[in-house]
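So the structure is just underneath, and the comments pick up after that.
Every protein chain but one is kept in place in this view of the complex.
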Amino acid sequence: MSGLHEEAADSFSRQGLMTHFGAKLVEAADGRCVIEVGSADHLTQQDGMFHGGVMAAIADAACGHAAFTLAPAAANILTIEFKINFLAPADGDRLRASATVLKQGRSVSTVEARVETLRGAEWAHCGEMLATMFVRQPRGGG
Amino acid sequence: MSGLHEEAADSFSRQGLMTHFGAKLVEAADGRCVIEVGSADHLTQQDGMFHGGVMAAIADAACGHAAFTLAPAAANILTIEFKINFLAPADGDRLRASATVLKQGRSVSTVEARVETLRGAEWAHCGEMLATMFVRQPRGGG
Amino acid sequence: MSGLHEEAADSFSRQGLMTHFGAKLVEAADGRCVIEVGSADHLTQQDGMFHGGVMAAIADAACGHAAFTLAPAAANILTIEFKINFLAPADGDRLRASATVLKQGRSVSTVEARVETLRGAEWAHCGEMLATMFVRQPRGGG
Partner (left out) sequence: MSGLHEEAADSFSRQGLMTHFGAKLVEAADGRCVIEVGSADHLTQQDGMFHGGVMAAIADAACGHAAFTLAPAAANILTIEFKINFLAPADGDRLRASATVLKQGRSVSTVEARVETLRGAEWAHCGEMLATMFVRQPRGGG
């Protein structure tokens, strides 16, 4: 179940934003993807917590790479749109987005992601994303 | 109409993520807010364009600060949720998010933002956000 | 766990739209709510399936009543916003929305709902909602 889908890992490594955040691809296989990032000054909003934009960015990346694991080789995944709800302050030491594909169609994939922050030894649910990805088929189909 | 609401500018300057992005608060007054950022390697997705997470982050910040300009002094603005649609590749030299408050209530504010990217001399519409902000009244009301 | 929260049932019975749809409140307790409706000509889109608006309406009602079960007596629940993804044709004989509160705050509640349609003996996942509710406290607080 766990593991790293190779093409997904390669795509992830080419995202300058993720590298810069210091984000790690923890899992990417079988319609699931988990990304983690540690807290840092350059990831904060005005009160010193993780910025909502960081939560959104890693959740979006997790959703995209989850869809990627179910797509044909050489397909491309593009985010059509996403929505994210902020449930609690992201005030922990780490941030984790865990994405699961709800439905993978030929052209469109619907994915959800749970965002959690590590407070002490406990992961607290701080965000929830529902996203739509476009699956661009290899030869321009789709 | 243009100008910089002081408290909004102060709040913006304390967002580590925005500073780090090199984002500038261009306008913040009367329920409007404009934020701009130039392209840079650490803001990219796998194809070298602005990452969707960057578009979301500056649009979210623009929505929050737009609501801020209409809130009572010492109120705090928190993002409840937002949704963003990606309309076109954000492949320009600059990125701009322009937010407008649609309705400011006592506790809840609805804000939309248009995200554009500068290609040559033309701003192309590449993203659209619809967001909900929580207005936390000064003394714990709201 | 199952059962019918009295105030929620009363509120539901006063929704003309739900009555008219022939929708039934199947469960409402402890942050959960399930609503079902049978197929009928007046609930269709152009191809004879359940209209997306019907799916949205019962999912919205399920989310609101789920939040209601966790709110103080005499509080009022108002939908701030919702988002719904359509995963598959809602072409079954029945439609069911099952809502679960993800986080109930003093003023704001985040709720998700799964929408399913009954094809033969099997419920197929056809929609997913992520919603935000406003909890208006009894004496004008909130």
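Every chain is named by a letter (A, B and C) in the order it is written, and numbering of its residues begins at 1.
As a convention for this text, a residue touches a chain if its C-beta (ideal position, glycine included) is under 8 Å from a C-beta of that chain, and two chains touch if they have at least 3 such contacts.
All figures in this text were calculated on a predicted structure; none of them were measured in a lab.
Only one of A:21, A:68, A:86 or A:134 touches the chain withheld from this view, namely A:134. Among C:66, C:80, C:115 or C:135, only C:80 touches the chain left out of the display. If you put the missing chain back, the residues of chain C touching it would be 11-12, 14-17, 19-20, 41-46, 48, 51-54, 56-58, 60-61, 78-86.
Think of the hidden chain as still there; on chain A it touches residues 80-81, 83, 107-108, 110, 132, 134, 142.
For chain B, the residues in touch with the chain missing from this view are 83, 85, 87-88, 102-103, 110, 112, 125, 128, 130, 132.
To be clear about the criterion, only the chains that are shown with their structure count from here on.
When every chain is reduced to the mean of its CA atoms, the largest separation from chain C belongs to B. Here the spacing of chain A and chain B, counted between their Cα centres, is 21 Å. Each chain gets one centre point, the mean of its Cα atoms, and the points for chain A and chain C are 28 Å apart.
Across the assembly, chain C contributes residues 83, 110, 132 that each touch 2 or more other chains.
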